[in-house]
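Only one protein chain is missing from this complex, and each of the others stays in its spot.
In order of appearance the chains are A and B, and numbering begins at 1 in each one.
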Amino acid sequence: MSAILPPSERVWYKHPIDRVEGTWIAIALTWCLVMFFMMIGWHIWGKQNLSTETYRTTAEQYTAKVQAMVDKYTVRTETEQKIPVVAAPPGSDIFLVARLWSFWPILELENGKTYRLHLSSMDYNHGFSLQPANINIQIVPGYEHVVTITPNQSGPYSVVCNEFCGIGHHTMVSRLYVK
Amino acid sequence: MSDHPGNHGDDEHGPVPFMQQLLDNPFLLLFLGVLIPMLLYNLWGVIDILTVPVTK
Partner (left out) sequence: MSTATTYRTCPRSGLQFEKNAESLMKANAFIGVVWLLIGGILAIGVVLTRWPAVHWLPADKFYMVLTAHGIDMLIFWIIFFEVAVLYFASSTLLRCRLATPRVAWLAFALMLVGSVLNNVTVFRGASSVMMTSYVPMMAEPNFYLGLILFAVGALIACFVFFGTLVVAKREKTYDGSVPLVTFGAITAAIIAVFTISSGAIILIPTWLKSVGIVHEVDALVYRTVWWAFGHSSQQINVAAHISVWYLVAAVAFGAKPMSERVSRMAFLLYILFLQLASAHHLLADPGLSTPWKVVNTSYFMYFAVLASMIHGLTIPGAMEVAQRRKGYTKGLFEWLRKAPWSNPTFSGVFIAIIGFGFLGGISGVMMGTEQLNMIIHNTIYVPGHFHATVVIGTTLTFMALTYYLIPVLFKREMVLPGLAKWQPYLFGFSMYFFCLVMMGAGTLGVERRHWDMAFGGSPLAYEWPGAAYLMMGLVGIAGVAAIGGGAIYILVTVGSLLFGRRLEDGEVSARFVPLPRAAPTVIAQSYGSAGFAAPGTFALARVFLISFVLYYFINWKYLSTLWGLS
């Protein structure tokens, strides 16, 4: 019963290691390094890396930018709330507002084209969960996060809020179109 | 090593290796175990956040 007794040797540190342990440590360490360099390697060769471009912002500043985009590029409206559907040209900055309990506006993108998607929240933390692609990004109030995206499949997508944001959280869902 | 001819550590009077001294010192471990994550995680993280530029 010696895990609950002091070690039998005074200088236990010099006690030799069994080969089964030594072998396993070597294998495990190798695997750990593989995983570490995989993350770094993906930044170099991989195509899915979350941008860290971020700016401090306020609800007013951000709303003004979104409104400018909506005024310029709205193509139609949807639902009874008349949510604008915005089709900004490829390569441009596009903005999405998360607030209690909706996303605004609906974005329409072109397949294979690149956009700079800005995300910010007007109030609490929210989640940007793009389904069924299953891309999940946190939206934090006071911060404007700029993510460069390139859709690779056309179709209707849903944007689901997956950060708890109060009693209406389950109604916070919107669309995103890729043509 | 050369000062250690036996096949296991039966030396009752020899010097204790540095790593064992560290492992036997809970307060030194406490210091390291609080300092390292405080610097690498909390401090570095907060610095990253506080240096976020203001939007244009």
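We adopt the following convention: a contact is a pair of C-beta atoms (placed from the backbone, for glycine too) under 8 Å apart; a residue touches a chain by one contact, two chains touch by 3 or more.
Remember, it's a predicted structure, so these values are computed and weren't measured experimentally.
Asker: Contact with the hidden chain only, please: which subunit A residues?
Answerer: 1-10, 12-13, 15-21, 23-25, 27-29, 31-33, 35-36, 38-40, 42-43, 46-52, 54, 78-80, 114, 119, 123-125, 127, 129-138, 140-145, 147-153, 158, 160-167, 169-171, 173-175
Asker: On subunit B, where is the contact patch with the chain that was removed from view?
Answerer: 7-8, 19-20, 22-24, 26-27, 29-30, 32-34, 36-38, 40-42, 44-46, 48-50, 52
Quick note on the criterion: only the chains that are shown with their structure count from here on.
Asker: In whole angstrom, how far does the Cα centroid of subunit A sit from the Cα centroid of subunit B?
Answerer: For subunit A versus subunit B, the centre distance works out to 34 Å.
Asker: If you look only at subunit A, which of its residues touch subunit B in the complex?
Answerer: 9-16, 54-57, 61-62, 143-144
Asker: In their shared complex, at which residues does subunit B touch subunit A?
Answerer: On the subunit B side, the touching residues are 4, 7-12, 14, 16-17, 19-20, 23, 52-56.
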